[in-house]
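One structure below.
Shown here: the complex without one of its protein chains, the others still in place.
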Amino acid sequence: MQGTDFNIETVEFLDPSGKLKRPLPDALGGRDKLIHLYRIMVLTRVFDRAAINLQRTGALGTYPSNEGQEAIGAGVGLAMQDTDVLVPYYRDVATQIQRGTLLEEILVYWGGDERGMCFSNQAEDFPVSVPIATQCCHATGIAYAMKYRRQNRAVVTTCGDGATSKGDFYESINIAGAMKLPVVFVVNNNRWAISVPLEKQTAAKTIAQKAFAVGIDGIRVDGNDAIAVYQVVSEALEHARGQHRPSIVEALSYRLCDHTTADDASRYRDQKELDQARELEPLIRFKAYLQSEHQWSETEDEALYVDCDSQVKKAIDAYKATPDQQPGEFFNYMFAKPTANLEKQKKEYFAEVKRHG
Amino acid sequence: MQGTDFNIETVEFLDPSGKLKRPLPDALGGRDKLIHLYRIMVLTRVFDRAAINLQRTGALGTYPSNEGQEAIGAGVGLAMQDTDVLVPYYRDVATQIQRGTLLEEILVYWGGDERGMCFSNQAEDFPVSVPIATQCCHATGIAYAMKYRRQNRAVVTTCGDGATSKGDFYESINIAGAMKLPVVFVVNNNRWAISVPLEKQTAAKTIAQKAFAVGIDGIRVDGNDAIAVYQVVSEALEHARGQHRPSIVEALSYRLCDHTTADDASRYRDQKELDQARELEPLIRFKAYLQSEHQWSETEDEALYVDCDSQVKKAIDAYKATPDQQPGEFFNYMFAKPTANLEKQKKEYFAEVKRHG
Amino acid sequence: MAEWTLLEAVKQAFAWELGADENVVVLGEDVGVNGGVFRATDGLQETFGAERVVDTPLAESVIVGMAIGMAAQGLKPIVELQFMGFIYPAVDQIINHAARLRNRTRGRITCPMVIRAPFGGGIHAPEHHSESTEALFAHMPGLRVVIPSSPARAYGLLLAAIRDPDPVVFLEPKRVYRLGKQEVEDNGAALPLDSCFVLRDGIDVTLVSWGASIKETLEAAGKLSQIGVDAEVIDVATISPLDIETILDSVSRTGRCVIVHEAARSFGVGAEIAAQLAGEGITSLLAPVKRVTGFDTVMPLYRYEDQYMPGVNRIIDAVKESMEYR
Partner (left out) sequence: MAEWTLLEAVKQAFAWELGADENVVVLGEDVGVNGGVFRATDGLQETFGAERVVDTPLAESVIVGMAIGMAAQGLKPIVELQFMGFIYPAVDQIINHAARLRNRTRGRITCPMVIRAPFGGGIHAPEHHSESTEALFAHMPGLRVVIPSSPARAYGLLLAAIRDPDPVVFLEPKRVYRLGKQEVEDNGAALPLDSCFVLRDGIDVTLVSWGASIKETLEAAGKLSQIGVDAEVIDVATISPLDIETILDSVSRTGRCVIVHEAARSFGVGAEIAAQLAGEGITSLLAPVKRVTGFDTVMPLYRYEDQYMPGVNRIIDAVKESMEYR
């Protein structure tokens, strides 16, 4: 049997023009839920632009934008229950803000400060993971603990398309299948891993089909469609919680931005491809849908942007007002109780600070 | 789509009673080729028993038996061309002896001596790999070199069912697919990884379907049927050489032996399962086939065993007659030219030998 | 009091803590029905169930990575890696996550877990079954590295490791797994994870070692006493954080130090001890610090491994040289 002998459909609700192709999922009935989804995307977009500006002016370190991928996090975050756990990667602002992570915390982290991962409103979600795909492994352990304790909870872990080439991704989906763990692997297939296009990453036609290697479910969804993402991840989470049936959700998107602020995608990527992708992006179609089906007005839209702007500004203020760490704070969190060795080195450090400021 | 929605057939030629279900492949026409296949299996079986005996009497270290899995190596070895390269694991005696590796070299290695991997008749094949699945990576690099040099060659690498859970296996099949490398991954699915049965290893119904995760071909073959293995691997190698089309060949077998001489499978394995598996083993059916279709007589069979016995005895003699390594020989192969540091340590070592013998 | 080998002591520590704390979970390849390839978990699955003594697929990276996730949820996973030579696929998870999770989240998420691996040569095992690369983990901030050398210390240190709120790499000297029994009280008492153990008092020279090499070091000390050299023997036990005070104190009395370890010499754990002697300890030194160690080569396959391992003779020679130094 050849690797091309089967086809996986892509679940779609909203088409690029904002038309609904299938009945709205019950859970999204009512204007508020839909506006919530839209708001998350707009907030993420606005936050993203602000973060990039902060980076450009030297007020933030390297930052990985979410542009074009807001629908994934919007849908995932809404689909998750409070008691679920998120194990994110670095392009998950839209999910994280629905989980209680504060915008200023995200800024603090990319501003080069560990305190940004000490979420004040979220005890269990993991910090974003930089070493690619390693977080998938952690998700399986969290899921194991939930199952061990007979809890009706599940884990969502996320990664990029490039991450699916790594051993850790595979070992994680395999153990999740073998042990029937309540975990959903959401892959943001934005078609690029820095400069490497998906075609060089794998010969698999879809990421979803990687599920078959380990006997779990593989689902493809239009990642520019927040409704579809919500629906697919909701179902996946139900299967995970109720039946301990893990799955991969491949969300098709496109990285409209550079990889990070340290990257220049024009070095390796066609403008035409980018332009085409831009037409499919998630905010435009969602707005069009709200306008045509839910009486969303330009005034409301503008007000929303203004509101998000001011929320982001407040976050930036809070970020900038964050007091400095205590000197030598980095000694304090290596162990529950500092070792004698670290106490000694800390003294050394303070002696130096005293001598030279 | 669910992980169970498709079925991969198992290629079979010889059924367990020794009846041919499909026409013999052309390349195996003629009694000699068939007897060659049978001889390899018998030789491997005889060698195996002798090796286990050597281990029991303290003349050999821990040894991993090939019992019940001889047909895989018999078929793979015959399917390979001289110019191909083998990257084996530790259960590949039947393949290795067709590649020019000497029985005594195999003994020397398991006897705790690196010289056993310095094959005197085989320059390019890799030594057996103990760290599970790591060898799959090496195979991709060899295949890359062949393709880079426009050579009409291919690589076979082998591993067990347990190995397919490891990241290295997956990263290797994925890169082979993405780069279209001339490599065949042969998996000896003997259903156990030490004490862990396949069901605990993965939820995938077959190992072959792991190919779909990376867009390459996945083929299942009866690993107790040397003819089927030969045919499937021959075709896979042709695709690899000619079209740079990599594949996974899952060979269904059973580990009739303990994992190694250090293992006691009765601790974790049902006698009934073992008994059933024994009825499917490769030598019995091949002999029956030769008897019914190729006038193979008991006399010939006995003569063959006698002949293999004497070949193995010679190998054991050669093994036992292997002169000791020079003292401190282990210093000599760390670098092309020993470093000053190693020269110094070697002197230290010799000074000690001189003092204390 | 029970009489146990080191291996039995390991198992008994497991049994105690599995019984005492339902958050403790053991996982690894073949740890369940088979009881581990060395039988360190023999019978535990039967007693505590397959959810608490868990056979995993063959995949070291996710085994450790999974344990990290478990630990974050308040379980106390104990991972068995079958041999130290197979710890490397998990190094990324150990260094980049287990050792850092507390710091990365400023204490919000922690990682109480034990990563066990049998280590060292000398049991006539196949390739890749004889490594001693404790130095790799000792160098990594955020990890504890613990190595018992007797049944009692195995029991007490393993209990301490399981209860420790941070990740511990626990390396078991398999060469002495079954070498001799010792009376150990099965009372669930832990030993400290920040102290060396002085196994023998002496005034002439300080011998510092750990793991299986303690055996040869004690033997050498015994022989040396017959020729009038009175050696103090220190078992480092917790390699990291290193209890350098006990060593400095001893050398301040003896003036001489010989370090014995099986790992390759260069950049090994012995180097750190010698470096501290060259630093703070320098005024104590009456002779060059000696290191009796494995060579900077791969451990030879088993037939020739004895050529590699630091034996009693090499220790005695080094001590003699040290004593003769003026």
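Things worth noting here:
As written, the chain order gives the labels A, B and C, with residue 1 at the start of each chain.
The working rule: a residue touches a chain if its C-beta (ideal position, glycine included) is under 8 Å from a C-beta of that chain, and two chains touch if they have at least 3 such contacts.
Every value quoted in this text rests on a predicted model; they were computed, and no experiment measured them.
For the chain that is not shown, the touched chains among those present are A, B, C, taking the whole complex. In the complete complex, the residue from B:T44, B:T62, B:T140 or B:T158 that touches the missing chain is B:T140.
The missing chain, though absent from the display, is touched by one residue of A:G73, A:P88, A:G141 or A:G167; that residue is A:G167. Considering the full assembly, C:D92 is the residue among C:D92, C:D235 or C:E305 that touches the omitted chain. The residue touching the chain not shown here, chosen from C:A138, C:L199, C:I214 or C:V233, is C:A138.
Where chain A meets the chain that is not shown, the touching residues are 61-62, 109-114, 130-132, 162-163, 165-168, 193-196, 200-202, 262-263, 267-268, 325, 327-331, 334, 341-342, 345, 349, 352, 355-356. Seen across the whole complex, the unshown chain contacts chain B at 87, 114-115, 117-119, 123-124, 126-127, 131, 134, 136-146, 148, 167-168, 171-172, 174-175, 178, 330, 333-336, 339-342. In the full complex, chain C makes contact with the omitted chain through residues 61, 85, 88-89, 91-92, 95-96, 99-100, 103-104, 127-128, 133, 135-136, 138-142, 240, 242, 263-264, 266-275, 277-280, 282, 285, 287-291, 295-298.
Everything that follows uses one rule, which is that only the chains that are shown with their structure count from here on.
Taking the CA centroid of chain C as reference, the farthest chain centroid is that of A.
Measuring from the averaged C-alpha position of chain A to that of chain B gives a distance of 44 Å. Per-chain Cα centroids separate chain A from chain C by 40 Å. Within chain B, contacts with two or more other chains are made by residues 165-168, 200-202. Shown for chain C are the residues that touch two or more other chains, namely 56-57, 59, 61-62, 89.
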